[in-house]
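Note that one protein chain is taken out, while the other chains of the complex remain in position.
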Amino acid sequence: MIRMSTRHILLGLLASGPSHGYDLKRRHDERFPQARPLAYGQVYTTLQRLVRDGLAEVEGTDSDGGPERTMYRTTDEGTHELSRWSGEIAPPAPFVANEIFAKVVVAILSGGDPAGYLNAQRAAHMERMRELTAVKAAKGADLATVLSADYALNHLDADLRWMSTTAARLTTLTAEVDAV
Amino acid sequence: MSRPVPLLSASGLTKAHGRTPALRGASIELHAGEILAVTGASGSGKSTLLHCLAGIVRPDEGSVTYDGRRLEDLPEKRLSELRRTEFGVVFQFGQLIPELTALDNVALPLLLAGTDRARARARAAEWLERFGVRGQEESRPGEMSGGQAQRAALARALVTGPKVVFADEPTGALDSLSGEQVMTALVHTARESGAAVVLITHDAQVAAYADREVQLRDGAVAPLGVTA
C-alpha cells in the first residue's frame, strides 16, 4: 500500500477552515475509516512541523469553556503545496518490497515450511477480507467506508492471487533458490 | 456441548463425468442460515458438488442428507419439488426463460406452486423491488443488463422463501460493481429470511461475503487453509 502523507492530509483538512488538533484527529478518523487512527501526539508534531515550514500558522487560541486549544490555519504556501501534492501522481510500486515473498524465500533458504506459511497467511488474509466485507456490506454503510474497504479488499485479493500462484509453483522456486 | 445437526450434509461424494472424475470423496456440512463459500481452481469439482448437494445430479457414491432426508432415496419428482420449494438456485446465467418478462420469470416458481397469476405477479413485483430491479418488470432478460438479470434471477430463487440457496458463480459474468450489488442483495436477503447459502466461486472477494470457506482440490475438500 502506498504510504499516506499525514502532512498533506492535515493540510487538506485545514483547507475547509481553521481547526484545532483534536478536531483534526476526529475528522481524519471520520473521513478515513478503516485507516490506521491518528495518534494525538502525531497530529501535534505534524502541525508544529507545518508551522515551521511555513505551510500553516497559528490562528489563535480558543478555550470554549474547556481546556485551551490552539487553532491552526493554512497559509498560501500551504494551499499551493496541497494542490501540487494532490495532483502529483503516486509512483506505481517503485520498489518491490513484499514481506510475504521475503518470508517464503527465507523459509526456503532456512529449510522451513514455505507451503505451511503460505497456507496460514492465506487463511489470515481470507479472515481479514471477510471482516472488511462484513463492514462494507453492513446495512447503512456510507460510501467512504465502502470505498476504503474496497481498496483494502482489492489489495488483499491481489496478495491472495499471488500466494495461490506461488504455492502452485513452490517446487520450481525451491529448486531455483537452492541452486543459487 | 454437542454441535447442532447440520441442515444439509454430504459425505464421501464421488462423481465422474464419463471417465473424468469430478468428485473424489467430498464431504461437507451446511448449517441453517449459514453462508458457505466453496472455492477452488477450475476443474476442482465445485459445480459438480453443488449439483449433487442440490439434488440436480445423483452422486456415484456417497450420501447427501437434507433436513433428515437422504436425497438419494427420493424419486426425481420429489427432488424436483424439493428444488422448487426448499431450495433456490442461481447460476452464472441462463436460469431466466428468455421469452418471459422479468416479472413472469420471478412469478414462475409461485405459479408452479399453484398460486394464482395475479397474486404471483404481485409477490414477484415486491421481490424485484427488494432487489432494486425497478421499471424493468416487463422487460425480457435480453433487454436487461447482466447485473439486473442476475438480480432478477436472485429474486426468482428467493421468492418461494427457500431454506437453502445454491449460487454457482452468480457474479461470474458481471463487472465488479454489478457483482458487488448482486452479492450484497444476496447476503442481505439470506440474512433476513434465514436462508443458508452455498456459494460457488473462484473469486476470493466474492468468497469473502461468506461466513466460512471450504476449498476443493481434485474433487475433495482440502484441509483448512490449504491453497489450491
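Letters A and B mark the chains as written, and numbering starts fresh at 1 in each.
Note that in this section a contact is a pair of C-beta atoms (placed from the backbone, for glycine too) under 8 Å apart; a residue touches a chain by one contact, two chains touch by 3 or more.
Simple rule for what comes next: contacts and distances are computed from a predicted model.
Visitor: One chain isn't displayed here; going by UniProt, is it "ABC3 transporter permease C-terminal domain-containing protein", "Sarcosine oxidase subunit gamma", "ATP synthase subunit a" or "NADH-quinone oxidoreductase subunit M"?
Guide: Cross-referencing UniProt, the chain left out corresponds to "ABC3 transporter permease C-terminal domain-containing protein".
Visitor: If the full complex is used, which shown chains touch the chain that is missing here?
Guide: Result: the unshown chain touches B.
Visitor: Kindly state which of the options B:V5, B:I97 or B:A122 is in contact with the chain not pictured.
Guide: That would be B:I97, which touches the missing chain.
Visitor: Considering the complete complex, identify which of B:E143, B:D175 or B:E192 is in touch with the unshown chain.
Guide: Final answer for the missing-chain contact: B:E143.
Visitor: Against the chain that's been left off, what residues of chain B make contact? List them.
Guide: 17, 47, 51, 54, 56-57, 76-77, 80-85, 87-89, 91-92, 94-95, 97-101, 104, 108-109, 111-112, 116-117, 140, 142-143, 156-157, 168, 172
In this section, only the chains that are shown with their structure count from here on.
Visitor: Please output the residues of chain A touching chain B within their complex, sorted ascending.
Guide: Those in contact with chain B are residues 118-120, 122-123, 126, 129-130, 132-133, 137, 139, 153-154, 156-157, 160-161, 163-164, 167-168.
Visitor: For a test of understanding, state which residues of chain B touch chain A in their complex under the given definition.
Guide: Within the complex, chain B contacts chain A at residues 183-184, 187-188, 204-205, 207-211, 213, 224-228.
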